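One protein chain omitted, others in place.
Coming up: chain A.
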Amino acid sequence: MSLNLLLVQLLNGAQLGILLFLVAAGLTLVFGVMDFINLAHGVQYMLGAYVAATLGTLLGSFWLGLLLALPVSLLIGLLLEWVVFRHLYRRDHLAQVLATFGVILTVEDAVRAIWGSSPLAVPQPEGFAGGIEIMPGLTYPSFRLAIIAAGLLVALGLWLLVDRTRAGMLVRAGATNAPMVSALGVDIHKLFTLVFGIGAMLAGFAGALAGPVFAVAPGMGDGVLILAFVVIVIGGIGSIRGAFVAAILVGLIDTLGRAMLPDLLRLVMDASSARQTGAALASMLVYIVMAAILFLSPAGLFPVRRG
């Protein structure tokens, strides 16, 4: 593999990582701060993509669709919180998993009823049609650069919000010891609702950004959700910084594994079995790394201290 190709693959890995971070950030906030396992996070990602695609087609502009998808995702998130999730905070994780899994089934079938089962047509972002030639014959779409920029901005914004504002301080305090914060006169439920709303909006934002690149179809959130869980477990549950580092790590491992394993295995076995074992190993690699990291550091790379 040439150096140029390796650099391109590193870029691809970083970009996949940033997309994963956008999904994982909301998940880690909700999981870390509220100790709430929200399997329906992937559904919120899917709804963001559908809403953005539908509104974008209706209004004839991808960017308008993206912009409007944010408040709609927020509203959907708050509605789900009010109807279902609010009643689960005091229950154990198993009840949360069961109930949010039920939300996945219900919402996915509702999406099929409204939009049908075929992947949706998505308006392409205006002004981002072209790209940069990063190696002979290969264009790097400029929209993907926009996704990277958006991911970095979200990371920065979240860091500022959680580490540098009063609301962020309360969120951190609530994560450490909720009853104490509540006793100090802070409305902890309002705080949790706020956190949940931000998480839902981030998921919707990620979905809306993914629309022009990936297929917008029922179930599109499931695969992403699994990887997002891997990211937050590796990163340390509740840690934004951990989610960022872990997302980039997972993106790089997945990409480089897919790019290089089949070729590496060819050194020790024949071509056709190297290709198939390589492909199988590459798709397992992320989980193997997760297991290894959990073995060495059970609370993840950036463990959040709890009171």
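Just so it is clear, a residue touches a chain if its C-beta (ideal position, glycine included) is under 8 Å from a C-beta of that chain, and two chains touch if they have at least 3 such contacts; residues count from 1.
By definition in this document, contacts and distances are computed from a predicted model.
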item	value
"Branched-chain amino acid transport system substrate-binding protein", "4Fe-4S dicluster domain-containing protein", "Glycosyltransferase 2-like domain-containing protein" or "ABC transporter" - which is the UniProt name of the missing chain	"Branched-chain amino acid transport system substrate-binding protein"
Residue among A:Val224, A:Leu265 or A:Val304 that touches the chain left out of view	A:Val224
Per the touch definition above, residue among A:Gly174, A:Pro262 or A:Gly300 touching the missing chain	A:Pro262
Chain not shown: contacting residue from A:Leu16, A:Val30, A:Val103 or A:Ala203	A:Leu16
Positions on chain A where the hidden chain makes contact	1-2, 5, 8-9, 12-13, 15-16, 19, 105, 109-110, 112-114, 116-122, 131, 133, 135-141, 143-144, 212-220, 223-224, 255, 258-259, 262, 272, 275-276, 279-280, 283
